[in-house]
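One structure is given here, and the rest of the page talks about it.
A single protein chain has been removed from this complex, and every other one stays in its place.
As written, the chain order gives the labels A and B, with residue 1 at the start of each chain.
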Amino acid sequence: MSVKYIPVQWNPNKWIYDGIMLAGVAAFLWVFIHVTPEILSHERPINSQVHNARAFGACAFLMLSIILAIGPLAKLDTRFMPLLYNRRHFGVMTAFVATAHAGYILNWYFAFSFVPKWDALILSNTNYGQLLGFPFEALGAFALVILLILAATSHDFWLKFLTAPVWKRLHYLIYLAYVSVVAHISLGILQDQQSLFLPVFFIVTAFLVALLHVWAYLAERKTGDPLASAEGDWMRVCQADEIDEGRARIALLPDGKRVAVFKHEGKLSAISNACAHQNGPLGEGRIIDCLVTCPWHGFQYRVTDGQSPAPFTEKIPTYNLRVQDGAVLVDPKANPPGTHVDPVEVA
Amino acid sequence: MADNKDKPFFVGYLTAPDGLRSFLIGIGIGLILLMAGVGLGIGATQDDPGNGAFRGDYGRQTVTGVMELTPYPVVRVTQGSEHVPEGHTLMLSAGGKQSLMSRVRDLDGQLVTVSGTILDRGELDMMQVRGGQNGISRAEGDAPEMDSEDLGRWRIAGEICDGKCLAGAMRPGTGIAHKACANLCLIGDIPPVFVSTQPVEGSEFLLVVGPDGTIFPKSAYDLVAAYISVEGKVVRHGDLLVFHLEPDTAELVQ
Partner (left out) sequence: MMAAGLVIFAEYWLMVGAVVALFFLTIGIDRIDEDARGAYIFRPLLVPGVLLIWPMVLWRWYALETGRADEAKRYKAVRGAYGFVAIGMAIAIGVIIATGLSIKQTWPAHIAPELLSEAGQ
């Protein structure tokens, strides 16, 4: 929400968030790298490069799974919303951990040859026609490229520059990356592993992530935002008395956009449901200090004109509305972002 | 969406509401414990990578014998060392995944002295020779005639590995996750080795060559690291069996 961009807009919650995340990553890696060699009773130890590669690879998979679980969890139970707040830092850290995994592999399995490493990565196994012995490294590399693109475009500048919908579509690639990672593991280490912990953990985790998403989707379909119904040229959103003070009702308009009708000090105002920042659902937010507050990252707007208070410059479209026989009607044609509309008295 | 009417509302830059704080502390502690626990679980249940190793503890070994190009270079040892007995057939490799072929091209049937580090894994061993003349040189004297014995055509089951990683250059040095590395070794003319499910004429490990006594054929690369059964002629060179693998006969084992 800054007027000028800075590298990271730190605040105490982000420090705590990153602190917990880094503590988790450090705990994972420290236990895996320094504690487990003492526990393993092998006659000769696993090469440290491979041991490290496994530590970072497994850690990246777990991190990615946690990241992908946050979205549906927050949809199913709003208490998880704080985990969403700084998820991008979690993602960037995952890209670093995954890169370390790739680095250990590249500098071990693909090193020591007269063939340059990057060439070796591509040409040493070309068994694309067979699942057993498939070049699963390519699947991991593909996922890593996606993680790097997402990490590299995580700054708020990219949201504004690409626009939130384009940015979101780009970041939907995370699902493709996860599928690719699941294939990378399924056709790679899963084929070799004799002991049961890794396969069971991997399969349970991947299915849990898949299940959470399907569950969240079904829940969203069941309790999702209703379609506004036409009343002449206007669209009916809800009954005026259904809206609580400081809260909103959301309706889907024919053009695919959503409108949020807020009640503030007893009067109604209609604004775009999509936050200018990341298209977060403003209508699921609240009015705090007279400002509509986005549930995702706390961006704030005046309910009457859709403008962020100075010094901030974000703007969202507003909608004209009226109340007729107790029903809230909205003009489906949005006003330009920042247009003032007088709040409507509930009749 | 979820009914959040009465749930506490979190705003990122404000202090978390009271109703959420204990929940979030629980999540935070749970996350750290989960990550440590998974790290422990996966790390402590890794499979045994086998007992292959570079035997730096042996010190440098220098032996003399007759060079045979199978075409992969092996030395039929006539004068052994502390850890390489006379009469042994010793496989050779260069450093890393480099080829030794250019250095041995003119030495077939010659008496040579080779020097380097031993890798071993049970019955399997190999020498990583030193660079240049220090590694391989002609030895004084005439090379004795070495015979080899055709043991017939066999169908055997097991895994094609690169002999060097298998012998201990890498732990683990076998399996699907290591396949690309094994291929890269074979591209570098590291001797391929077949690990048989059961000993063939007393040997669990067989040096693999192409069907006509060529280097490992391109068409066989896709078989590396998978469990296969495959046919080919087996020839005894001293205490080493050489398997003339016929890729066309290979089948994946179910």
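We take it that a contact is a pair of C-beta atoms (placed from the backbone, for glycine too) under 8 Å apart; a residue touches a chain by one contact, two chains touch by 3 or more.
Note that this is a predicted model, so its numbers are computed, not measured.
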Of A:16, A:106 or A:148, the residue touching the omitted chain is A:148
Only one of B:46, B:61 or B:196 touches the unshown chain, namely B:196
Touching the hidden chain, out of A:98, A:143, A:251 or A:334, is A:334
Cross-chain touch to the chain not pictured, restricted to A:101, A:258, A:286 or A:302, is A:258
The one of A:52, A:273, A:293 or A:307 in touch with the missing chain is A:273
Of A:16, A:35, A:111 or A:132, the residue touching the omitted chain is A:132
Interface residues of chain B toward the undisplayed chain are 149-158, 196-200, 226-227, 229, 231, 252-254
Touching the unshown chain, chain A contributes residues 2-7, 72, 116, 118-123, 131-132, 145, 148-149, 151-153, 155, 157-158, 160-165, 168-170, 172, 175, 178-179, 182-183, 185-187, 190-191, 203, 206-207, 209-211, 213-214, 216-217, 220-221, 255-258, 272-274, 276, 279, 281, 313, 316-317, 334, 337
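The working rule: only the chains that are shown with their structure count from here on.
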Dist(centroid_CA(chain A), centroid_CA(chain B)) in Å evaluates to 42
Within the complex, chain B is touched by chain A residues 11-14, 16, 20-21, 23-25, 27-33, 35-36, 39-40, 42-47, 50-51, 54-55, 58-59, 62, 66, 75-83, 85-86, 108-115, 120-121, 124-127, 129-130, 132-133, 135-137, 187-189, 191-198, 201, 219-220, 223-224, 244, 247, 281, 284-286, 288, 293, 295, 297-298
The answer for chain B against chain A in the complex is residues 1-5, 7-16, 20, 23-24, 27-28, 31-32, 34-36, 38-53, 95-99, 168, 170-172, 175-181, 183-185, 187-188, 221-226, 252
